[in-house]
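One chain of protein is taken out of this complex; the other chains stay put.
Take a look at subunit A:
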Amino acid sequence: MINHISDLYGRQISSAELPAAILELPEVKRRPAIQLKPSLMCSRCGSRLKRSQANLPNGQYYCYVCIQMKRMDTLHDLAFIDEPNQFNKVSNALSWEGQLTPLQAECAEQVVRIFKKRQHHLLWAVTGAGKTEMLFKGIEWAVRYGKRICIASPRVDVCIELFPRIQAAFAKTSIVLLHGKSDQPYKYSQITICTTHQLLRFYHAFDVLIIDEVDVFPFSGNPMLHFGVNNAIKTAGAMLYLTATPDKHLLTQVRKGHLSISYLPIRYHGHLLPEPTVIKIKGLSQGIDNNRLDKRILKMIRQLMSQQQRFLLFVPHIKDLATVATAIKDAGIIAKYDTVFAADPERLEKVGAMRHHELDFIITTTILERGVTFPGIDVLVLKADDDIFSAAALIQIAGRVGRSSDRPTGRVLFYAETRAANIRSCQRQIRKMNRKAAEI
């Protein structure tokens, strides 16, 4: 329930969620939640609706597409208040005292220019380039001029990891973290960190909108979330997309001139990306289905354990989690480990346990392929030739390794039956980036 008028600044909320006292205020504007003409369309998510699916009794309609975010229907209006930018203009808001490398500093200046000129821009930076730190100067500029800022990502883990870092860097600025699993209540804040789904509840709010890991599910190829982005940003707002693996859609936007682009091919510590080693194993898939792991894999796990080397063990499917865990247990390997997948109810706790060194390793689906950083880890990918692992996913997985300057290298091991196209493409792209980095 919305309780304070500021909860509506730059937002769009169904009148069903608003108490009468707020709805009656003169600042509150309304528009239909569902447009009937020219065709049935949801105002919040932009979905074209089928009448046979969207109909309610008595000639009413609702949107069945974005209903997870509370229902849009013809029984209620979408209420909003124009964004007033009620923020104190603070100079020197940045409390971060770290150092940028010369290349990062150059990128950071560019980000400031992009925000000032309200450009739409793609920053293509390799995994471990230090993207977040490169945003700080731009955010500081925006805070100084009382702008409203949002950093959104399709992945909730990315948001959760980002929040404390932004909070530490902008200690005096109001910041709110929003995602579906959060119990933190909404509060009008200068900086919003949220999942791309949450953007559906904003309307012409942000002067600066940054989208991290833009190429990933569920954002990539989801017209509803793209519509949400365009609604959430102010008409003349600045947009910055960040990724290490841009998809076709983004590159098309660049080619058409809708997006400017810049490239950062080197990691902040100056070391190259670790290249994956492919280990071919016959019958790998069948073995896993029968709770068995090849002895080379078990030997590697034992070796890692004896070296106290923590790692992530990637598998393509949820069903592989249990079989691989069983195989490790049956092999008599004694270790603290757990399994995790996207819809795992304990997902956040398990990732937290890994982060706090309470686990030696975690067996995971692609959900941990990006955004989360466990310093100094290695990665093993089982069935790397499975279709589930796109080349981009494999690049992101390899990008988990060697991120700290204490240990800028590490193992990236792909176990597969064949060197499939996705693996070859991943290897090609990593080598290409490393060549570019070497030229600098």
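Heads up, the rule we're going with is that contacts are C-beta pairs under 8 Å (C-beta built on N, C-alpha and C of every residue); 3 or more make two chains touch, one makes a residue touch a chain; residues count from 1.
Rule of thumb we're sticking to: contacts and distances are computed from a predicted model.
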Protein name, per the UniProt record, of whichever chain is missing from view ("Phosphoribosyltransferase", "ABC transporter ATP-binding protein", "Carbon-monoxide dehydrogenase medium subunit" or "Polysulfide reductase NrfD"): "Phosphoribosyltransferase"
With respect to the chain omitted from the figure, which of A:Lys70, A:Arg165 or A:Arg355 is a touching residue? A:Lys70
Residue among A:Leu56, A:Ala322, A:Ala335 or A:Ala438 touching the omitted chain: A:Leu56
Residue positions on subunit A contacting the omitted chain are 16, 53-58, 60, 62, 64, 67-68, 70-71, 73, 75-76
